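One protein chain omitted, others in place.
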Amino acid sequence: MNVGFIGLGHMGAGMAANLLRAGHEVHEVTVYNHTPSRARPLVELGARAAARVRDACRGDAVITMLADDAAVEEVVFGDDGVIGVLREGAIHVSMSTISVALSERLAAMHVKAGQRFVAAPVFGRPDAAAAAKLFIVAAGAPDGVDACGPLFEAMGQRTFRVGEEPKAANLVKLSGNFLIASVIEALGEALALVGKAGVDRRQYLEFLTSTLFTAPVYKTYGGQIVEQKFEPAGFAAPLGAKDIRLALAAAETLRVAMPLASLLRDRFLTLLARGGDALDWSAIGQLAAQDAGLGDGS
Amino acid sequence: MNVGFIGLGHMGAGMAANLLRAGHEVHEVTVYNHTPSRARPLVELGARAAARVRDACRGDAVITMLADDAAVEEVVFGDDGVIGVLREGAIHVSMSTISVALSERLAAMHVKAGQRFVAAPVFGRPDAAAAAKLFIVAAGAPDGVDACGPLFEAMGQRTFRVGEEPKAANLVKLSGNFLIASVIEALGEALALVGKAGVDRRQYLEFLTSTLFTAPVYKTYGGQIVEQKFEPAGFAAPLGAKDIRLALAAAETLRVAMPLASLLRDRFLTLLARGGDALDWSAIGQLAAQDAGLGDGS
Amino acid sequence: MNVGFIGLGHMGAGMAANLLRAGHEVHEVTVYNHTPSRARPLVELGARAAARVRDACRGDAVITMLADDAAVEEVVFGDDGVIGVLREGAIHVSMSTISVALSERLAAMHVKAGQRFVAAPVFGRPDAAAAAKLFIVAAGAPDGVDACGPLFEAMGQRTFRVGEEPKAANLVKLSGNFLIASVIEALGEALALVGKAGVDRRQYLEFLTSTLFTAPVYKTYGGQIVEQKFEPAGFAAPLGAKDIRLALAAAETLRVAMPLASLLRDRFLTLLARGGDALDWSAIGQLAAQDAGLGDGS
Partner (left out) sequence: MNVGFIGLGHMGAGMAANLLRAGHEVHEVTVYNHTPSRARPLVELGARAAARVRDACRGDAVITMLADDAAVEEVVFGDDGVIGVLREGAIHVSMSTISVALSERLAAMHVKAGQRFVAAPVFGRPDAAAAAKLFIVAAGAPDGVDACGPLFEAMGQRTFRVGEEPKAANLVKLSGNFLIASVIEALGEALALVGKAGVDRRQYLEFLTSTLFTAPVYKTYGGQIVEQKFEPAGFAAPLGAKDIRLALAAAETLRVAMPLASLLRDRFLTLLARGGDALDWSAIGQLAAQDAGLGDGS
């Protein structure tokens, strides 16, 4: 299988490297990035560097792993974009976190162009991407998803199929980020409450995460809130804000009121309005403390 | 150590039974319940039955495990109540989920009466109480908490100390229930969203709980929402409503705004207004689906 | 009619003065205040000063106009309190903004003591109290409310009857303050929005209040938000917070979810946590601007 990989950011670089390590199932990996220098480490691992998007679209499949809808639109619909150059029957595997609406549009256009489209967004932070420990949520026509099996195995620890409509995978991804952000908000409020009462916040978190809330997200984000350490951002606040916005947009189309998601949206707006662009998205977890007059959020 | 145990409900019965099994450290357990018949199974295990509250207060410590503030107030402040009859230096161990304000008042009155007071609310449902698998959060003067060590070991799997002010333990307990209810709400909204989009809700939950959200609360409550099985209630909606109310009351005293807790409060009111008194508190997790027009919450 | 008046604060002083001006229907007014010096100006207008609460309870009716539940409880239930000394058939007219629960309790106790009880809270700020321009909401047994007619005419511009249960009047009063606080919040958000976009806030408010939102509350509170003038407080933030709390408490008893009231509660907590005790309650209207990063709320 020959595959192109477009988007070598914090996540994509690790994912592409794992494809290169995949051995006999993946023969050739051609990588493209807007800033070409990010391709170099991968070339050293055996990748071919594509000078243009179109050069990454000549194989059996092309993966896109980009920051947002706009970036995907530019690469897919632009002059010499993916839709225009991918050969008939080849697969576009969209692993970015994008809107349900864009996923729907991509699916329709690829069908029209005689190509296949699989949505396969991922859960996991850059370290999980590098360690091939991602969870992949895949949706699309069964033959397309089947064909991507070797790719998913190379990049993730487990793949979940959620139906034949690609957009379902994107919705699941967005809902997952909503659930994580909910954990951050809940911890932020609880820590503000007990902290203002004088309970030791570290001990409190240790108690929570060793008893009822053993899921890693509680430890990871609770720790960041307790330590007030939001830089460098593993997942930046504007991206978190974007994902909540996309979840709400999907919910609006489906006519599903999500008051907790609305609260999260307002939290992100407040965080960004106060200058939080460079912070990790978990920084919304200090707003409850700030509103409680705890100053720096401690 | 001779100990009294007041309150033999779903939780208390199991806890008292474990005290009886504790062996040489706990010599004698005297049990009292408003409805005396609930004492019988424990008498068969070796307990002495107290005919009045005062008869359960003659030992080194008396444990109260009751439904709410009112029940505790009746037992403690009533004629022949705990405060009136406990001997000097003996310990009242309050394991009920009560308000921070009542805990503060109890602490002050026991000090005045020359008695000791330890707040030690627990996390765990009735099966955990029966299996001695409770998590116990204890606070109070160190000597008092130390003295309760054998009792806690008999009833729980782990004890966490959160300071010398008893009320801190009650606040931690309430904050924990807030965190659990937050999980229920978040799951309810996410399941409404993906469910209305046609994603299989069981598979979705299986995905969540085997990847990012491995904590048991996600599995337990997510399962109840997916199956729409809210009866019989493991923890009834009015009790959940009460705990959120007490968390908000504590937050108000401390001047901490908790918008997610406010949302939960409104959810519980809606659930109860629609006739949910007999349901498990996780039934707030079906309100998002109902608001989305999914009828029975599916 | 001989009447006592207990509570000579910003509101009560003006109201009592108007009773003194009422002429032949009100023969004698005996005033009492915790801080006796506040009675002097009224004595100059013809009032008799009572040294103790009991001395203000010897007439046909006694009016209480106090800050909160606690103040009313102290005056009514205390040693030599209203309940103990009011003669049979005499009327206690409670004009304070108190909880629905306390009103219910007062009604029951006065019935038991053979006295009559009328709840008659008022709408209007101190200047309206001084000008006899209050709106009075009265509830109670018809004969009792009828008997109070001359008093209400002396103090208000219009009286509305809302039933025979006194507590209904208190609920209406609380709901009215909820509606006013809702106006403040809505204006605060709208002003933050257009202000951050560069629209002139004064002109914007002038537009609103001369077209769609002609009710005085929009002009009064909108003006305070635009000018950021929250001192001196006409109605202090802690009192506003209290009234929202009491509205929510009544709603909880009735099982009515009020998400907008919950939002207001959180706003007041944030305002108070940030040091707003001395500000007018309209200062919650600057929080949206602060959350939008507009610093001082402009």
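Here the chain labels run A, B and C in written order, and each chain numbers its own residues starting at 1.
FYI, a residue touches a chain if its C-beta (ideal position, glycine included) is under 8 Å from a C-beta of that chain, and two chains touch if they have at least 3 such contacts.
Fair warning: this is a prediction, and the values are worked out from it, not measured in the lab.
Q: Among C:Y32, C:F117 or C:F178, which residue is in touch with the absent chain?
A: Checking the options C:Y32, C:F117 or C:F178, the one contacting the hidden chain is C:F178.
Q: Write the list of subunit B residues that the hidden chain touches.
A: 259, 269-270, 273-275, 291-293
Q: Tell me, which residues in subunit C touch the chain that this view leaves out?
A: Looking at subunit C, the ones touching the missing chain are residues 123, 135, 137, 158, 160, 162-163, 165, 167-168, 171-172, 175-176, 178-180, 182-183, 185-187, 189-190, 192-194, 196-200, 203-204, 207-208, 210-218, 247, 250-251, 254-261, 263, 288, 291-293.
Q: To test your reading of the contact rule: which positions on subunit A touch the chain that is missing from view?
A: So the residues of subunit A touching the missing chain come out as 245, 251-252, 255-259, 262-263, 265-267, 269-270, 272-273.
Here is the rule we go by: only the chains that are shown with their structure count from here on.
Q: Over the chains that touch one another, what is the least number of steps taking subunit B to subunit C?
A: 1
Q: Under the over-half criterion for shared residue numbers, do copies subunit A and subunit C use the same patch or different patches to meet?
A: same
Q: In whole angstrom, how far does the Cα centroid of subunit B sit from the Cα centroid of subunit C?
A: The answer is 39 Å.
Q: Taking each chain's centre as the mean position of its Cα atoms, how many Å separate subunit A from subunit C?
A: Chain centroid spacing, subunit A to subunit C, equals 53 Å.
Q: Please set out, as single numbers or ranges, the residues of subunit B touching at least two other chains.
A: 251, 255-259, 263
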